[in-house]
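I'd like to ask some things about the structure below.
Yeah, one chain of the complex is gone here, protein chain that is, but the others are all in their spots.
Coming up: chain A.
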Amino acid sequence: MTKVRTCPACSDRVAVGDAFCEGCGRPLPEDVGAVPAGHPDSVPTAPQASMSGAAPPDGPAPDASRGGTRPDLVPGEGAPTAPQVSLNAVSDERPGLVPTEGAPTAPQVSLAAPLATRSDPPAPPAGPGLCVWCPGRVGDGYCEKCGLLQPTGRDHVEVRTHAAVGVSDRGLRHKRNEDAMAIRVIDADAPHAPGVVCAVVCDGVSSSPRSDEASRVSAETGVAVLAERVRGGADPREATGAAMTRAAEAVAGIADSAGSAPACTFVSAVVDPATGTVTVGWVGDSRAYWLSGGPSSSASALLTKDDSWSEAMVQMGTLSREEAMRSANAHALIAWMGADSGEIDAHISTVTPTGPGAVVLCSDGLWNYYPGAQDLTDAVPEAGARPRDAARAYVSLALRAGGKDNITVVVVPVPPGGSRAGHD
């Protein structure tokens, strides 16, 4: 998509999402042409089909205290995990709450503005000669605007699309970044799944060889399959299953031998703005969260359950969460993708949160410091309204907290309401 945007001060042409005019250096108003008209993000949405009454048809109720129905999916205190909720179909509409066309609600405006940063495709927008952090050009390795030394390789990567933003950083202690991420957004005029966001975050298992390669292969394969399948009309759950299978095969394929097998975690999200559904799939301890964007939204919740020793201890009732996390084994994985992983037990879960809010995928480099969904929400309120700022803020917080591990965060904003009644 193209959209011509000009600087109000000097009329120089500027790129969508630029904060400053390259010509005259003046700050640009954020809302000017930020979202191309006709994009699904700008279609008014209606709050509906909240997660209330969502029954987990196949998801096991993890334990009695948390089982049963949980209206609004409000996580109980100290209950950072959400049951694997799968929503079969979100078809009930509430016509009465549908705003008239062309009359977006106020929160949408503020949400929409920062959405568009760069146009598709979601390759790292900081192309050769452009700063990773700002719209400045790079000379001598430093940005001519913000002055930051440009990272090499994967030390700091930002992926910005109009519908999702990802930031991945080496952190302060590791020699390289073994996390990887990938984002695809289905074209707004695609026959199936228009505007659907597919995102994957993978964390290379540091005890395995070439784990940086494993995470990259896994993320890229996973997102490619996800996008291909949903674009072809597949159900997001089916697409997620296929993506995880193919990603696992791809990671296994790069192993020299079973004894020397690159390995990584995997977490994916398929966010469908038309139905309001969020389908997550995962293996390992990278996480997906739903972060509430306001009091009328579904409460923040962790959407995944770690395949880790500590989580297993908690689930078995052997240790409390605090005890488990203190253990040296806390982060030991009990499932991963790699040639040595055996058959993977892919977890897939679907929820239909009421927006506004954001779906956040992250590696443990972030959630180690902010484990609870509410912790993350409080740390960066209204992450969905400013996904780029939010993703950077999360990475920044993790660095300030010590940056002991690689940090990867993908923020997918979800506009107010749930499914988009009448859209499809």
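We adopt the following convention: a residue touches a chain if its C-beta (ideal position, glycine included) is under 8 Å from a C-beta of that chain, and two chains touch if they have at least 3 such contacts; residues count from 1.
What we mean here is this: contacts and distances are computed from a predicted model.
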Omitted chain, identified by the protein name its UniProt record gives, among "Cytochrome C oxidase subunit IV family protein", "ABC transporter permease", "Peptide/nickel transport system ATP-binding protein" or "VWFA domain-containing protein": "VWFA domain-containing protein"
Candidate in contact with the missing chain, chosen from A:T245, A:S296, A:Q315 or A:S396: A:S396
Absent-chain interface as seen on chain A, which is shown: 20, 25, 134, 136, 140-149, 152, 170-172, 175, 395-396, 399-400, 402-403
